[in-house]
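Every protein chain but one is kept in place in this view of the complex.
Chain naming follows the written order as A and B, and within any one chain the residues start at number 1.
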Amino acid sequence: MSSTTVALSDLIAALGGDLLGGSDIRIAAIAPLDEADEHSICFLANPRYQAQLATTRAACVIVAPTLAEAAANRGSSGGAAIVTPEPYLYFARLTQWWAARTRPAAQAGVHASAVVSPDAELGEGVEIGPLAVIEAGAVIGDGARIGAHCVIERDAIVGEGTRLAPRVVLGYGCRIGARGIVHSGVVIGADGFGFAPSKQGYVKIEQLGNVTIGDDVEIGANTCIDRGALSDTVIEDGVKLDNLIQIAHNVRIGRNTAMAGCGAIAGSTTVGANCTIGGAANIIGHLNIVDGVHITACTLVTRDITQPGAYSGAYPFEENSSWQKNAATLRQLHSLRERVRALEKK
Amino acid sequence: MSSTTVALSDLIAALGGDLLGGSDIRIAAIAPLDEADEHSICFLANPRYQAQLATTRAACVIVAPTLAEAAANRGSSGGAAIVTPEPYLYFARLTQWWAARTRPAAQAGVHASAVVSPDAELGEGVEIGPLAVIEAGAVIGDGARIGAHCVIERDAIVGEGTRLAPRVVLGYGCRIGARGIVHSGVVIGADGFGFAPSKQGYVKIEQLGNVTIGDDVEIGANTCIDRGALSDTVIEDGVKLDNLIQIAHNVRIGRNTAMAGCGAIAGSTTVGANCTIGGAANIIGHLNIVDGVHITACTLVTRDITQPGAYSGAYPFEENSSWQKNAATLRQLHSLRERVRALEKK
Partner (left out) sequence: MSSTTVALSDLIAALGGDLLGGSDIRIAAIAPLDEADEHSICFLANPRYQAQLATTRAACVIVAPTLAEAAANRGSSGGAAIVTPEPYLYFARLTQWWAARTRPAAQAGVHASAVVSPDAELGEGVEIGPLAVIEAGAVIGDGARIGAHCVIERDAIVGEGTRLAPRVVLGYGCRIGARGIVHSGVVIGADGFGFAPSKQGYVKIEQLGNVTIGDDVEIGANTCIDRGALSDTVIEDGVKLDNLIQIAHNVRIGRNTAMAGCGAIAGSTTVGANCTIGGAANIIGHLNIVDGVHITACTLVTRDITQPGAYSGAYPFEENSSWQKNAATLRQLHSLRERVRALEKK
């Protein structure tokens, strides 16, 4: 809430880094280089944008050692620079420090309008927001924050320091570890999609597993993670999921894998650690993807991936009239190859 | 609620248009031409459907001047017609007039079960639904309607006459202008998806910007609009977003652009004014799309678009066995081209 300024020297004291010039400069905002004013601090991580150093009005720029001189001697004003081996990481920590300074602190306690079972277990310093529902057997770890309108069903577990934004459902028996962040609209523990066909139509397979989520996991708005059919759906430590993602029953996602918005992983597929999955990419069920795989946006993965690397499968867009011709021809591609083969045989 | 009929003369008095015949006819429903009965009013905007005039049982048909005679002399009953230069637009206004007649009026006041901070500011004639949460510093404009279970976080602003359906989250510091409509499940102001990689895993970049939404914007169910990293995500006046759309941090969408369901726009991309984006189309991050661009369904846009026009990139579907052959050949397309080149050189 405070918009008061902060001295660069205080910032350095908190976050480290070597300050070149201007320890008396006061900062009012973090800004992109090209939108900065004389009260802004910026970062420059990609050498491609080095030219912006000459024109930025920023009071201070965070740079790597190789750009220290250029940053310190920039423009006419010659503002300050913070030199650090990893400017982008420094920037990330700066945003955290900034948010802690400016956002309201947690309000430990249970809002009077919340509906909390006497058989739920609340840790120290827990914050339960207005109109949240905490059922019997639920366990809320120390320092966790449960937003307004959340529903924590029976026997579900929220780890220490984890923060649920307003309106999250954590289904019965599901658990999330420590220091997690779950955004609004997330549904953890809805039934997986399982039916046995019969002459009378589909017969539901009750989903008897849970969802197990590790520590340091972030889950974006309106994302869904279904409970397992028999055993659990598992999200390992450090996984980051963006908005509107679908994780089906019995999927396992390995440590530190990140997935951009709108994609889906179908049932029983295992994705390794340290993977990245682009926006709107989909992986069909019962596959195995090894560690270190990078799938680009809008790709559909239909087979196991056994080697680390980058994989793609999006149709290349173009002007509509050109696409119409090429797409129509694509329907004859196999016969076109046969025609080439015939020509080669002549 | 009312299902009483309305006289065509009253309808004309409210909405204009030239009435041919039957001012004493009473209307009970608006219907499609092919489902109409003798108490229905219909519109005919597309001359392709002109043949339906001969068979429709509709009491009255809304048509353009070129079809006035055909409409007035249709069938045996020779029902009424309303002649207007833009029949589809007239139909739209008719639906609005009809809804205002038949739906319950807003119930100004704060429901007893809502949790409203004494430090929130409520305009004249505001309706706050059951179990809604309005935090400190929030401002609700005159005549706005906040549905059941909505959460308006601290310092968020809702413009005059804007209507939030049940269960909308408007995050702290975010704002939406006047006359907006936001459907259930929408999340405005969840964190953008930003992390700095480090040896210890991803480090969160706190998202310090907000979301700024203009006037006359409609947002479909379960759509997400993330807050900006440093500056704001911006949705300009008149934008229409369908359901289950993902708008990432620092996107800007220009005036009167419409986007069908299930698509996504990745971080920092700018889309111009008067664009249309088809269903499930995706645009990657950091791009610039000019005004007047039309992107068809399921297209992935991977480069700037600098010229107005239509762009496409969906794979053409076909019978599965044929698709299998063509798709397999597609994996050899580059070498097929080399083979053609070799043949040409002979």
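Operating definition for what follows: a contact is a pair of C-beta atoms (placed from the backbone, for glycine too) under 8 Å apart; a residue touches a chain by one contact, two chains touch by 3 or more.
Only a predicted model underlies this, so the values are computations on that prediction, with no experimental measurement involved.
When the missing chain is restored to the complex, the residue among B:G17, B:G171, B:G220 or B:G272 that touches it is B:G220.
With the whole complex as reference, residues 115, 131, 133, 149, 151, 153-154, 167, 169, 171, 185, 187, 190-191, 193-198, 201-208, 222, 224, 226, 229-231, 244, 246, 248, 262, 264, 266, 280, 282, 284, 294-296, 299-302, 309-316, 318, 322, 325-326, 328-330, 332-333, 336, 339-340, 343 of subunit A touch the missing chain. On the side of subunit B, the interface with the absent chain consists of residues 29-32, 35, 86, 88-89, 91-93, 95-96, 98-99, 102, 104, 111, 113, 129-131, 147-149, 165-167, 181, 183-185, 216, 218, 220-222, 237-238, 240, 242-244, 255-256, 258, 260-262, 279-280, 297-298, 314-321, 323-324, 327-328, 330-334, 336-337, 340, 343-344, using the contact rule stated above.
One rule holds for everything that comes next: only the chains that are shown with their structure count from here on.
Between subunit A and subunit B the centroid-to-centroid distance comes to 27 Å (mean Cα coordinates, whole Å).
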